[in-house]
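A short write-up of the structure that comes next.
Not every chain is included here, but those present sit where they belong.
Chain IDs A and B follow the sequence of writing; residue 1 opens each chain.
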């Protein structure tokens, strides 16, 4: 059974007495049935983070009216707030290179409606994924990236993302470094899966680095992309056990399973509007 | 830095619109600074569960006055509610047999104040633990249990528990089955650590059962004790990997580490008033 249609409010604001009361009263006064609610007070930044799901059919007005009515509350409490509608599918653009395990994994979740999203297109710097993507009835764009065409290629990718109405960009093992200005233009909207347990093994060939250091677990990290390589806020991460008998090739293979699971989990949290950014950290409500 | 003194309200009640608002407004009207709040709507039972921590120094009255003021809210919403004070240490009685790994573990957490509790006494059906317990300055009661003296022995244990002001009884690898009527008299107050991943391997020698079945992970389960053996609501559980080369003895050894960690985690959740019982399940807020 599917969950009922709901609106999701999320916000952060300076912490003070009475925030929950103000928000809860707002919904109660409008007859709103709260399905889920969670919150977090950050002691360092003195900010308060909250996420509330309200049944759409418990309100007798539409989303735009909800936003209009909530606006004074947001202003009063100096909130950074958003409200989304579970009936509106998020638009997610996937970027891949040659390795396709994350792509296969996301496509299966999409076709089985585990991930209830629109995929306006898949973009790649290689042509390998075209067949699979198009077989799924999705658009595929091949944008080769070379030493000499980086600015043009990235401009083209950003144009495809924007023109297709993309809201979230997922680097599903996309083996290219994004230009800093592109990262800056889409804060909190670009997710990457890095194939190490950050902050260990930043940069290239993390499994080789892990092998050489002789670690006994390898991992993967899903994080928001920021201009500094592999330094963005972490959404989720996980590890798996390895031993001395495993070659770099084995680590790569074990890592694939962690990468798939962690990217899918991080993406789902993001799409459910659970992830709020707090400096270098994330609050996952 | 320690957390500030706080009062913890927890309750369950029939679900309806406006509960959070009512509770949050109550605290806001009294100037209460909410440190943490979490909640859960159970779709099956249509009940609502909530836990709220309020800074004690944000209210200008005492716990008894807080309870008096909250009473009408509880009645109005048909709540089953309690409020506790973080400054009042919970009184926890430990029952052990011959194996002492959980006892050592809990004593270390107590002496380092990781577990900020009173231990009015430790009770055992064997004398082995006396020295360690008394070295820690705690009272030790040896109550031998034989085939022939069970009713008397259990009456003595219950008397010791009650007269020492015990609120929570922890079976820290206590290898005796509790009488059903004793379980019934202390619902939600007796915790056990069972040395298997329930519901697998109920009853005696779970590690031997696990070995014979050839499982690839063994586990432990912390649960409330109810009259039916190993059937009470589960608070926490965990597992660890084993392989064909491990003997029953090895499984027992690996299991000890899981038992210690799971019992300590479950006990902590219980002591922080995070655990609410919902039929055969627990809600851990």
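Just so we're on the same page, contacts are C-beta pairs under 8 Å (C-beta built on N, C-alpha and C of every residue); 3 or more make two chains touch, one makes a residue touch a chain.
Computed from a predicted structure; not experimentally measured.
Asker: Wait, 2 copies are placed, so what's the full copy count for the complex?
Answerer: The complete complex, not just the displayed part, contains 4 copies.
Operating definition for what follows: only the chains that are shown with their structure count from here on.
Asker: Using CA atom averages as chain centres, what separation in Å is found between chain A and chain B?
Answerer: That gives a centre separation of 37 Å.
Asker: Note which residues of chain A are touching chain B in the complex, please.
Answerer: 17-18, 20-25, 27-29, 31-39, 41, 58, 241
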